[in-house]
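With one protein chain held back, the other chains of the complex are shown just where they sit.
By written order: A, B and C. Residues from 1 in each chain.
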Amino acid sequence: MAADFEYPINVTWGDCDPARIAYTARLPAFALEAINGWWEAHFDGNGWYQMELDQNVGTPFVKLEMEFSSPVTPRHTLMCETFPTRLGDKSITFAVRGRQNGTLCFSGSFTCVFTIADAFKSQSAPPEMRAVIEPLIKAA
Amino acid sequence: MAADFEYPINVTWGDCDPARIAYTARLPAFALEAINGWWEAHFDGNGWYQMELDQNVGTPFVKLEMEFSSPVTPRHTLMCETFPTRLGDKSITFAVRGRQNGTLCFSGSFTCVFTIADAFKSQSAPPEMRAVIEPLIKAA
Amino acid sequence: MAADFEYPINVTWGDCDPARIAYTARLPAFALEAINGWWEAHFDGNGWYQMELDQNVGTPFVKLEMEFSSPVTPRHTLMCETFPTRLGDKSITFAVRGRQNGTLCFSGSFTCVFTIADAFKSQSAPPEMRAVIEPLIKAA
Partner (left out) sequence: MAADFEYPINVTWGDCDPARIAYTARLPAFALEAINGWWEAHFDGNGWYQMELDQNVGTPFVKLEMEFSSPVTPRHTLMCETFPTRLGDKSITFAVRGRQNGTLCFSGSFTCVFTIADAFKSQSAPPEMRAVIEPLIKAA
């Protein structure tokens, strides 16, 4: 069984608002960084940039939801556990759980569709991606 | 009946990614700008900054969900229709619908809790806020 | 003589750091928004996005400098006075001065080069742009 993938984020002063915690709008951005990092980690360093420009595969988001349970601060590294929870014919759903010092800060679900990037048209998940993704799917 | 509140956002080059559309993580940020703008519009120009620092009222987010139906670009102003859909004792939920040139680009639901800001403890919605908010509640 | 161009920015909670002022890295971003706004205002609403994608003219930055004299906060609209200070054969320099409630918060100088966007090669300023820009040049 594959080890859990965690993407580390160094939260800093500039991410925080006057309440001294990471500004809410930074949290979806962190989760997206983690999902991009998941692609990099499982596809030879190729994230969305390489997928789109080199492989002509886009994965635009169609839906996201997040629950926030504990503030994110610069006191600890933000560890973002990231894994696919569902792979449809033309879509993929990821879970991201952000933790600091072992405390769950947020959890979210993010659904993307596969596209032919330069045509902005949906397509089925490319088989070589499906082969890598399927064994990594876990329940949310 | 109150006119619908729309917060306009000038989407620009710097908001866009190589797919030539606003980067997904910008969209929750836009929606939050619109919610902050809703507070400003209904409370004498006082947004989160003034609420927190002058009135000691925080409204941290506990949940958000968004669906993306059409890309956001710099071609048109992003009009963010924003209104409360529910006011609980200690929480408030907003709907935000972003449109460009009449086309729905995203819709979302955002739930915040009222806090005593300097204590980071939850509180009931202050009565003077409740008085303004209640007549503005609409179904999502 | 042309009236001064000012681009207004609604600074909000999310722009601020725990010192309760706009985070330093937001200030170059605001200045760039103002320069993009200057292009929009003087070229029929066409900012960098339309220049690059529709007209194949890029204006990448080669240099910027900024001095910060007073904190930027959400207490007042940030008015960004923006004007060209120099138009070379292949480059343009802008001054941006950000003020809140009449107080100078920052001033900066920003130099861009004209490029053929899809070739990423420098070019002379297009004549139709030069015709609009030249009368607007002022000393910094």
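Just so it is clear, a residue touches a chain if its C-beta (ideal position, glycine included) is under 8 Å from a C-beta of that chain, and two chains touch if they have at least 3 such contacts.
Just so it is clear, the structure is predicted and the values come from calculations on it, not from any experiment.
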| item | value |
| --- | --- |
| Residues in chain B touching the chain absent from view | 13-14, 16-18, 20, 23-25 |
| Contact set of chain A toward the excluded chain (per top definition) | 10, 12-14, 16, 20, 29, 32-33, 36-37, 47-50, 52-53, 73-75 |
| Positions on chain C contacted by the hidden chain, ascending | 18-19, 24-25, 28-29, 32, 49, 52-53, 58, 60-69, 71, 117, 120 |
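The definition used in the following text is that only the chains that are shown with their structure count from here on.
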| item | value |
| --- | --- |
| Self-contact between copies chain A and chain C, residue sets same or different by half | same |
| Chain pair, most C-beta pairs within the contact cut-off | A-B |
| Distance between the centres, which are taken as Cα means, of chain B and chain A, whole angstrom | 24 |
| Rounded Å distance, chain A centre to chain C centre (Cα mean) | 33 |
| Shared-contact residues (touching 2 or more other chains) in chain A | 18-19, 24-25 |
